[in-house]
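Right, I'll just put the structure down here and ask away after.
With one protein chain removed, the remaining protein chains of the complex are shown where they sit.
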Amino acid sequence: MNQPELTITPSAVVITPGHEVLMEASPYGVDKKKLGMWIFIVSDACTFGAFLFAYGYMRIGTPVWGTPFGFSSIVNGMVMTAVLLSSSLTMLAAVRASQSRAKASANKWLGVTMFLGTVFAALHLREWFKLIGEGWRLFYNPTGGAPQFGATFFSVTGLHLTHVVTGVIALAIIARGYTQGRYDESHVETAGLYWHFVDLVWMFVFPLMYLMNAH
Amino acid sequence: MEKTFASARRAKTLFWGEIMAETSAHGAAHHAPPQGFISKYILSVDHKVIGIQYTILSLVAAFVGMALSWAMRIHLAWPDVHIPLLGMLAPNGAPGGQMTPEYYLSLMTMHGTIMAFFVLTAAPFAGFGNFMLPIQVGAADMAFPRLNRASFWVTFVGFLLACATFVIPDGPPLSGWTAYAPLSAVGAVAGPGQGWGQNLWGLSVAVFCIASLLGALNFIVTVLDLRTKGMKLSRLPLSTWGWFIDAWVSLLAFAVLLPTCLLLVLDRLGGTSFFIPGGLVFNDQLQPHSGGSPLLFQHLFWFFGHPEVYIIILPAFGIVSHILPTFIRKPLVGGWKVITFSEIGVGTLSFVVWGHHMFVSGMSPYMAMVFSVPTLFITIPSVIAVLVWVFSLYGSNIRFDTPMLFSLGFISLFISGGIGGFFLAQPSTDSYLHATTFVVGHFHFTMGLSAIFATFAGFYYWFSKMFGRMMNEKLGKWHFWLSFVGVYCVFMTMHLTGFAGAVRRYSAFVDDFMIPLIPANRFISVAALLLGATQFVFLYNAIWSFFKGPKAPDNPWGATTLEWDTTSPPPFDNFGGRQMIVHHGPMEYDGEASVMQTSAEASVAGT
Partner (left out) sequence: MPGKAFAVVVVIITLATAYCVMAHVWWMPADISVHGPRIDHQIEETVLVAGLLFVAGQVVLAAFAFLYGGARDKPKQIPGGAKPLVIFAFAIVGTEILALSSIGSKAWGAVYFEAPDPSAMHIDVQAGQFAYYFRYAGPDGKFGALHPELINEGNQNFFGLDPDRDPDAKDDIITAELAIPVNKPVLLTLHSKDVGHSFDVRELRVQQDFVPGLNIPLHFTATQTGRFEIVCTQLCGLGHYNMKAYLSVLKAADFDEWLKRQAAMQ
């Protein structure tokens, strides 16, 4: 408080409209949207990780777990996997197209990705309804094994399904904005990052929840 | 009709227009100053307004949390006393003003929940961090201003949900802020407050998790991508380093608390048995659950819960490290590197020690040894940090303004709290001290009071920058002295009664060995009430100074970082259109002389 008042350092450069603001380079060389999406992915991975930890903890500690998935369920699961992997490929095509400013092509590939995502969700829900029809619930195992199967299966796959559906909606919003010129290729790329993450999570969920529970 | 569409279109244009403005350049947000009361003060995307909103929220939460603790302490010291106000507010919980045992536990649960989340995680991080971080790195705002606004309002909703537990007939839950299953998971059969109270609690915490995750994301991207020219990472102010490291810990820890709450809610409402084993009987009724594990809840909760206490303390480390050089007029020993790498060490190790909350929990005793080792090792970076602060005082020219006094208080309290940790980190000694008031004293010193003292230091330090007026020094000093003595009276005594085995979370003292400890508990209660009264000195000072305090100069403390190189309060875009270029680190102090980070002059300090 005894310090003589320091004046604001004079700056020769004033920021004017159109004048690029001088900043330090981003250490990862990515724009902030993409960095933000990466950070979100790290956190979401921890969330999925916690669910899978709970699944592992329960499964290892339970003598009779129950393995409800027969041949048709596994085939369905493999088709779902193929659909989701393909959707990642089409998403990649959309990103490449947007980077080359091929707007129509990018929109086309975005549309295909959304379609494949919807197919995945539909197949998933079909699987769910089949299980529910057989008596499976969050809290009930019709084969007499641990009720935790339903709890872990529906909650983990449900969380993933939520991410897929949210992703499809997000892609729709991005596609609309991209068409109207409000969004550019960086938005498409950021959305693509999310989509690839959702696909990656499935590559963990499918073996852990389906293949390990096949009979 | 036409008018409605027109105004809707205008609103849409404004909203989407904002996005357009933000997509230019690789980071800077070029939005125009808001107009109108709602845009300026309520739905603002300006990080400064949001920071103040968080600060006010945590102030309100702090007084609510404190009031809860006063009610608790009155009941403990004078169990037969009737508290008329309490009787009016809670006719079920305190009929005729006399607190029931279950209501004591409910108040205790909400005291912990509100303080840990809405005060300690909010104020030093979201409050000051939001206001200061963008300015300290030389940016015009956070990386994602609208996400920032969402973070605050989601936090606010979380707080409302927590407060809602008080107004429902069955009252707040009584399972503690730790909400162990199956007490928290089986539903209303477990006791009063365990019906809708616990559901609302779970929702409140889950909502808070989401808000925290969004906030952490914003902080990280802002520090990495929005630094102005010359603001290399090695020149970041130490408070920014604290917030940055804290944001990473927050990101990973809250990401695990969220599913924990979701699984708990599923057990309660969805009939699942994640945490509920078979064979449980309440009121002679067998519960329809089986196969779950209470220890799973503890693992998931404490995997978050231990990093949480470091989430609370790391901003405090940063704030004190930032404030000290200003008032000792020299850089910290070891420069920015030693203290920052200690913080990184503490933050990283915090993820591998959670089992020390579970030594006697029924977890494998071998795991107890496994967790004990890193728990003891985390002492090392903490000790390094303390040594840096203490030995920076050597040979300095200390100015004992209120922010400095609170910083010194912080150091003393953190030493005291940390020492208690030695006892609790070893399973053999913890087997006696677990669940005693020793633990209560320990965590109040470390995460409660140290963090609060650092927050007060930050408040007195930055008030002038945030509001353009100086706080009253004399009142500030009174606040410090009374608080410092008060907190030791309350919480050091708890360490001592803990050695006698006094059990925590008891609403009354009926055990033979607890009776002789009643005088000590009365002393604690009296000290706690006086301590609480002292906080009104602070509140009065803050409110009075906001309206009538002497106008603040731009740099009253003679500090060097970017927030002091702008007006008090800063203009809308933080720097009045100036291009900020950084030439120096944040600790260019040499007695009377100092060099601002943005100054083109030569360095003064040999950092």
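Order of writing sets the chain letters: A and B. Residues in each chain are counted from 1.
One rule holds for everything that comes next: a residue touches a chain if its C-beta (ideal position, glycine included) is under 8 Å from a C-beta of that chain, and two chains touch if they have at least 3 such contacts.
Owing to the predicted nature of the structure, the values given are computational and were not obtained by experimental measurement.
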Subject >> Among shown chains, those touching the left-out chain >> reply: B
Original post:
Of the listed residues B:Ser39, B:Ser396 or B:Ser599, which contacts the missing chain in the full complex?
Top reply: B:Ser396
**OP:** With the full complex in mind, choose from B:Ser507, B:Ser525, B:Asn541 or B:Thr566 the residue touching the hidden chain.
**Re:** B:Ser507
Subject >> Touching residues on chain B - with respect to the absent chain >> reply: 100-102, 105, 174-176, 180, 182-183, 186, 190-192, 276-282, 284, 286, 292-295, 328-331, 333-335, 338, 360-362, 365-366, 368-369, 372-373, 376-377, 379-381, 383-384, 386-388, 390-391, 393-400, 405, 408, 411-412, 415-416, 419-420, 422-423, 426-429, 431-432, 434-436, 477, 481, 484-485, 488, 492, 495-497, 499-501, 503-513, 517, 520, 589-592
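What we mean here is this: only the chains that are shown with their structure count from here on.
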Original post:
Taking each chain's centre as its mean C-alpha position, how far apart are chain A and chain B in Å?
Top reply: 31
Original post:
Mind pulling up the chain A residues that touch chain B in the complex?
Top reply: 1-3, 5-9, 11, 13-16, 20-24, 26-28, 31-32, 35-36, 39-40, 42-47, 49-51, 53-54, 57-58, 61-62, 137-139, 146-148, 150-151, 155, 182-184, 186
Subject >> For the chain B and chain A complex, residues of the former touching the latter >> reply: 16, 19-20, 23, 25-28, 138, 140, 143-144, 213, 216-218, 220-221, 224-233, 251-252, 254-256, 258-260, 262-263, 266, 270-274, 288-293, 296, 299-300, 303, 399, 401, 473, 553-558, 564-567, 577-581, 592, 596, 598-600
